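One chain of protein is taken out of this complex; the other chains stay put.
Going by the order they are written in, the chains are A and B; count residues from 1 in each one.
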Amino acid sequence: MSSPPATAHARTAAASARELLGVGALTNASLTTWLHGLPGVDHVGADARAAGLGTRSIKTTSKAWAIDMAISMIDLTTLEGADTEGKVRSLCAKAMTPDPGDPATPRVAAVCVYNDMVAVAVDALKGSHIHVAAVTTAFPSGRATMAVKLTDTRDALRAGANEIDMVIDRGAFLSGRYLQVFNEIAAIKDACTRDAPDGAPAHLKVILETGELVTYDNVRRASWLAMLAGANFIKTSTGKVSPASTAPVAMIMLEAVRDWRDLTGTQIGVKAAGGIRTTKDAMKYLVMVNEIAGDDWIDPAWFRFGASGLLNDLLLQRQKLASGHYSGADYVTID
Amino acid sequence: MAKFEYAPAPESRAVVNIRPSYGLFIGGEFVESTGDSTFKTISPSSEEVLAEITEAGEADIDLAVRAARRAFDGPWGRLSGAERGKYLFRIARILQERAREFAVLETLDNGKPIKESRDVDIPLAAAHFFYHAGWADKLEHAGLSGGSGQPPRPIGVVGQVIPWNFPLLMLSWKIAPALAAGNTVVLKPSKTTPLTALLFAEVCQQADLPAGVVNIITGTGRTGAHLIRHPGVDKIAFTGSTEVGKDIARSIAGTRKRATLELGGKAANIVFDDAAIDQAVEGIVNGIFFNQGHVCCAGSRLLVQENVADDVIMRLKRRLQTLRLGDPMDKNTDVGAINSAAQLARIREMTSVGEAEGATRWSAPCALPERGFWFAPTIFTGVSQAHRIAQEEIFGPVLSVLTFRTPQEAVAKANNTPYGLSAGIWTEKGSRILWMADQLRAGVVWANTFNRFDPTSPFGGYKESGYGREGGRHGLEGYVTTGATR
Partner (left out) sequence: MSPTATRRKAAEPNAGADQRIEVLKTYKLYIGGAFPRSESGRTYEIHAAGRSGKFLANAAMGSRKDARDAVVAARGAFGKWASATAYNRGQVLYRVAELMEGRRAQFSAEVAAAEGLTPARADKVVSQSIDRWVWYAGWSDKLAQVLGGVNPVAGPYFNISGPEPTGVVAALAPQRSSLLGLVSVLAPIIVSGNTTVVLTSEHRPLPAVTLAEVLATSDVPAGVINLITGRTAEVAPWLASHQDVNAIDLAGAADADGLSWADLERAAAENLKRVLRPAGNDADAVEPDWSRTPDLTRMKAYLETKTVWHPKGR
C-alpha cells in the first residue's frame, strides 16, 4: 500500500501533472478536486446514446471492410491457469493464420498472455509484426505489493513483451487514494521505458476494471487519472469480472481520449476487453469509435479488442460475405 | 472521405402495398366521395407521387358525422367498458404485428428517417392504444368526476384534426382516449400525410371495430374547417398551429362544443455550467434536430450559461458533423426530408430573417440530395430575445442560441414568450432542477432528457401553446362528461 519510490519518469509524470492541474504540488487533494471537477455523466443519457449508435446498420462493402479492420484490432487472448506452452503456440499459430482457407485474411494486432508465457509467444510469433502483450501487476486483482507488481512487469519486459496491460488498484481508487493510483501507473510506465530490452519502450495499457468501478462518473475519472499518469492506452476490463466491457463504458472512455487530445495534444488509445463475442458487437464498437472519437482512432495503433472467441465469429461472417451463404463451426479453426 | 463509410442500408419497400387511390373511410368501409375533388400525396424525399387522395367535401363530412352518431347511439354506446377495451387491445396488438409496414409507410409519406418511424413513432402509437385500452372499464377510478358524484360518461361524436409531423402517433393520441371513454370519432389526417391513417382504417376492419366508431376523412385545411364547424360534432381535438387553434376557439365560442388544443411552441432548452456535458449536447441535438425539428415541443431555443457557451457550441458543432442527412429509407439516416415545399419555404424565410437580424448562422456541412425538400441542421448564435428567430416558431432544424448568467435570468428568458409547451433543464444539481421546474411556465419539463413521450405522461401546453392534456389520467378529461346529459 506504500507509494513506490519516485523514479525519474515518475517525477516527470508528476511534473506534467502539476502543470496541467495548475498546482504547486501534486497531492491527493489537488487530484481529487481536479477529477471531481470533471463534468458528470448522466447514466440514462449515456446508455441511450450508446444504444442509438448500436442501431447503425453496417452492410455489404462497409461490413467487409469493418470485419477486416476488427480482425486487425484484436489482441488474441489466453489468460487461464491451465495455459501451457502448447496452448500458447497454438494461439500464436492462429494469430498468424486466422483462416488457412483464405491467406488474404488480416492478422491480429497482438497476442495477450501471462508473463511466464511471454517467451513462448515471442518465439512463436518470430518474424511477424504481431505484438506480444503481457498482463502484469498481479492481474487480474491487482492485490499485491508494488514490489511484486514491478517484478511482474519487469519479468514480462525482459522476456520480450512489447505491450504491458496493467491493472489499477481499484481498492485505492474507490477509497479515494487517487495519488497512489497515479504513482503506481507512473512507476509501471517508467519500467516500460527503462526495463524494456533493446531500448524500445513497451506501450502501457491501463486496465480500469470498469465493472468494479460501477458508476460512469468513476469510469470517467479513472480514465482521466490514467491518462494523466502516462497511459498509452486505457482499457476497460480484465475480462475476469462481469460486467466486462459494455458499449456505454467504452463510449465514455472514447470521449475521454477525444477530450484529452483536445486539451493536451496527446493521442491515447482505447481497448475494449471482455464480453465482446460476436461480429455484431464488434461492429457496434467500431461505429462508436468512428462517431465519438473519429477517424484517427480507427487503426490498430489506437483501438483494440481484447477477445478470444470474437475472432472466429468475425471469420464466419467474413466467409459468409465472400461466399454468399452461411458458414459453420467446422470451417473455422480452433486455437 | 471518412475512413469508415457506411454503405447504403435501405429498408425494403416491399412490405407496403400503396393503392393508386383512396376513398374515405366512413361507416366501416372505404367509400367514394360525393364530390370529385382529389389531390396527390408525395414522398417529400424524392417528390415521387405515392397516391391520389380524396378531398372530403361538406356532404362527405356530414355522412361521416352521421355514421359516428349512429355508432355512438347504437352499438358502441351500448357496449360495456370492458368490451370497448378489448377492441382497443386488438388494435394495439395489430399495430404491433404490422409495425414494419406502418413504419415504412410513415417514412415514405412523411420523410422522417425509417429509424425514427420504426423505433419511436410506431411503438409509441401501439403503446398508446394499449394503455388506453385498460382505461375503458376503469374510468370511475380516474378521478374525473370532479366532485359531481356522477360517473364519467363519453361526450359523443368527436371531430379530430391532426398535423403531419407524427401522423400515426398523433392519430393514436386522439383516437385511443376518445374510444376508451366511449366516444366515436371523425378524424382528418393532414393533407401531406394521409397514408398511415388510411392504413389504420384497415386495422379497424381487422379488429372488427363496429362500423362508424372510427371514420377517417382525408382532405385539406378546408376539410378540417368544415369538420370543426359541423353542428353534429360535440367535441373538437386539434393539434396544429396556434393560428388555427385560435380560429377554432373563436368558432366554438357561444356553442356547447368543447375543444382541446395542442398548438405551437418555442421551448427553451437550458444548459447550466454543471451539466453532464456530453448528454446535454445529445439533448440539444435531440431537442431540435430530431424529426427535422418538426416538433411542437422542440427545444428551439438553446439557453446556455454564458461561462460554458463557447465549449457547448464547439461540442455541438462537432456533434452535428456526425449527423447523417439523406434518404429516409436508409437505416443509417438521422435527418430526413422536410415535409413539404411550403414548410421548406418557411424555414428558408426564417433563416434569412435570422441572418438579417444580425445573428451568426452556421450549418452542418452535408450534401443535400437533388430532388426532394432538404435543409441542413443550422445553428444561430448571438441571438437575443428581441430577435424574431427567438420568438417565432420555425418548425424546422434551426436552433437559436442565447446565453444567460443566473438561474433567474434563465427562467425569465425561458418564460418570455406567448408559448408555453415545454422546456429542458440540464444540470447535475437536483434541487435546481426542481426549483426551475416550479418556475417554468411550460406544460412539460424535461430534466436531463428531452423529447421523451409516454402514454402515461400527460402532454400539453400553457398559454398560447393550447389547453387540455393528452396522455395519462389527465388526458381522459377531455373526452368525458360528468354533468348534465347531452
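By definition in this document, a residue touches a chain if its C-beta (ideal position, glycine included) is under 8 Å from a C-beta of that chain, and two chains touch if they have at least 3 such contacts.
These numbers were taken from a predicted model, which means no experiment stands behind them.
So which of the visible chains would the left-out chain be touching?
Touch partners of the hidden chain, whole complex considered, are B.
Among B:Ala142, B:Ala249 or B:Leu323, which one touches the chain that has been omitted from the display?
B:Ala142
Any idea which of B:Pro44, B:Gly57 or B:Gly85 touches the chain not displayed?
Answer from the full complex: B:Gly85 touches the omitted chain.
Just one of B:Gly134, B:Gly232, B:Pro369 or B:Gly382 touches the chain that is missing; which is it?
Checking each option in B:Gly134, B:Gly232, B:Pro369 or B:Gly382, the one touching the absent chain turns out to be B:Gly134.
Could you pull out which residues of subunit B are in touch with the chain that's been left out?
Its contact residues with the unshown chain are 82, 85-86, 89, 127, 130-131, 133-138, 141-143, 406-408, 430-432, 434-435, 437-438, 455-456, 472-473.
The criterion applied here is as follows: only the chains that are shown with their structure count from here on.
So, what's the distance in Å between the C-alpha centres of subunit B and subunit A?
One centre to the other, that is 45 Å.
What does subunit A use to touch subunit B in their complex?
For this pair, the touching residues of subunit A are 39-42, 44-46, 48-49, 55-63, 65-66, 69, 255, 286-287, 290-291, 295, 298.
For subunit B, which residues count as touching subunit A in their complex?
Residues in contact with subunit A: 2-9, 115, 119, 274-279, 282-283, 322, 331-332, 428, 448-449.
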